[in-house]
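Note that this complex is displayed minus one protein chain, with the remaining chains in position.
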Amino acid sequence: MTNEPSTQSGQARLTLAAMIPASVFYAAFFAVPMVCLLVLSFWTTKSFVLIPGFSLANYVKVFTSPLYQALMLRTVGVALATTAIIVPTAFALAYCMRFVFERRGQLILQVVLLSLFSGYLVRIYAWRTILGKQGLLNSTLEWTGLINEPLEFLIYSNFAVVVTLSGLLLPLAVLPLYSAMLNVPRDHLEAARDLGAGRLHILRTVLVPMTLPGLRTAFAFSFLLAAGDFVTPSLVGGTQSMLIGNIVADQFRGIGSNWPLGAAMAFVVVAIMLAVYLSTTRLIRWVTRW
Amino acid sequence: MGVSKLFGDTRALEHIDFRVEDGEFVSLLGASGCGKSTLLRILAGFERPTTGTVQIYQQDVTQWPPEKRPTNLVFQRGALFPHMTVRENIGYSLKLRRWTPSRIDARIEEMLALVRLDGLGDRAPSQLSGGQAQRVALARALASEPRVLLLDEPLSALDLKLRQQMQLELRAIQKRLGATFVFVTHDQTEALVMSDRIAIMNNGRIVQYGTPRDIYRRPNSVFVSDFVGATNLLSGVVGSIDGERIVLQTASGAFAAPKGTEQLRKGERAVLSLRPEAVRLHPGTGRTAEGSSVSGNIAEIIFQGNCVRIGTQILPDATIWAELRDDEADGLTPGDPVTLSWAESAAAVMKEEPQ
Partner (left out) sequence: MVRRTGLLPAVFVGIVVVYLYAPIAVIVLFSVTTSPRLSMPIEGLTLDWYANAFSNPLMSTALQNSLALALVSAIVSGAFGATLSFGIVALKGGRMRAALLSASLLPAIVPLLVIGISLAVFFRALGLPQGLFNSAVGHIIVSLPFVVLTMNARLETFDFSTLEAARDLGATPYQAFRDITFPMIRPSIIGAALLAAALSLDEFVVTWFNIGNQQTVPVLVWGLMRRGVDPSINAIATLLLVLLVGLVVASNLVNRKKSSA
């Protein structure tokens, strides 16, 4: 009976009214700016003056320039490599927290998450300190006599970018995986065991399917955020490990900036990342189905 | 006081029309989903009837919000305010009514004494046991002297012993205050123990409204007789109706019963309901002095502690259960031939329900 809204009408109206300011804020400062960015991506510039219009020139440029293509490819590669480190590590960590350390798992989670709040720039900078040519790792190795020449690949390389990004984003992937693991009843694992399933089999047929939403979120966090980062490559990457984010950023805060081109690039990056993300999650689901 | 209500196009409730007298303890009894909680929430003002009106003391309150109504509700799980002490919980409605602090304090003490929680006023709700929490909820709802107290299965979360004790206390409090209580429950024993009158609800309707004794002895439908207490049901065809007596022809014989409120016609299919405790059991086969009797062989004997239930097979597909005191059942074994008898007035005949 009772038509829902009229029930505790006063209360319901009050809570709904309370949502309005926040919703307006989201619309005005998140949705509208995104639309502005999209509109801008179809504009052009002539000697630093914006020319409104509808032109696909920026998109054509992004797709035809060999430089941008190479950057896109490298970005996808670096982001995938980062994800390949983060997701299995976070998965194993979440598994240990849930099924090995049980109650102490919560504490480990707190410790892992706390590292997020040690400063974003600071952590990247710290990796430069550690991996630098005369940095902590090289100087320690030299001091102990293990090497004579500093290892060059450690810094200003794709290696440095991947290592740094992995450390940066790992905690974000642990959280959704841990909550997903909490939904896996211990009984299920024991039942699978009892039925004679091997470890790999349990992983593929029980653990992965049951934590799939968590895996997807973890994947999204690490892949999308790694692909969109421009601070890490500019601090620990070399000229050969610039990512697309650097170029986008330069279009907005650099010499010879070109906002419309940067906007177009941003949308292309987001589109490509979404495509890679969606196809990869499809792949995971497909693999776990048989 | 009078509550009347009519519903037209409704899903949860249909054509409900009932009155509660001043100072009465009325239970709404039914299985979950029968609409009893919805009805209570309509009385409290949390939900509005699609059609119909709610009147409290000749006043139409249908459109009144909960805070304006002279009713207070005791919630199923207490719904105590966790950030307030017991005292603050009880005094909340008085503060809203701008009573003076000294008057509020006095009233709180009075309420604490009423629910026998003296000295626990400064506790936080989280420090209370389940039974104590429900007492606080009761005290909180009673503090502002509502004309009608509504209780939504307030005892259902408690264990059996505590529940039985609280039933008696609630009843005593209601009698002492002379207040009107409307109590929702799915527990038939609870309703029988506490109420002046019981409204049995099924599929959004009130199917019977009467005193506990009436309802137990004179169920007006198979649903009620089956829902309230255990019963034996024998189906047959109405043979004859004369005056206050009705005779049902069944496969195991013709049985008479007082004519109920239901209109039955000769030749109609009907059901005879017989409470197990009304059935007497005599060893051997032979006629007995009592009104109705039937013979058969004992099929099952179930020991239940305070009594023994004996199932007697009277036909290959019909068993009648009798409830006996333990010592009455001494010496009986399955297979024994027995005769069952009961007073004509203990049986009731009602319409067969299509199902």
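Just so it is clear, A and B label the chains in written order, and each chain counts residues from 1 on its own.
In this section, contacts are C-beta pairs under 8 Å (C-beta built on N, C-alpha and C of every residue); 3 or more make two chains touch, one makes a residue touch a chain.
Computed from a predicted structure; not experimentally measured.
The chain not shown here is touched by just one of B:Lys36, B:Arg87, B:Arg107 or B:Arg140, and that residue is B:Arg140.
For the options B:Gly23, B:Pro66 or B:Gly130, the residue in contact with the chain missing from this view is B:Pro66. Shown as candidates are A:Ser23, A:Thr64 or A:Thr239; the residue that touches the absent chain is A:Ser23.
With the whole complex as reference, residues 4, 8, 10-16, 18-19, 21-23, 25-26, 29-30, 32-34, 36-37, 40, 89, 92-93, 96-97, 99-101, 108, 110-112, 114-115, 117-123, 125-130, 132, 134-136, 138-140, 143, 167, 170-171, 186, 189-190, 193, 220-221, 224-225, 227-231, 235, 245, 248-249, 252-253, 259, 262-263, 266, 269-270 of chain A touch the missing chain. One chain of the complex is left out; on chain B, the residues touching it are 44-46, 65-67, 71-73, 75-77, 79-83, 92-93, 96-97, 124, 126, 140-141, 144.
In this text, only the chains that are shown with their structure count from here on.
Note on chain placement: the centre of chain A and the centre of chain B lie 60 Å apart, centres being C-alpha means.
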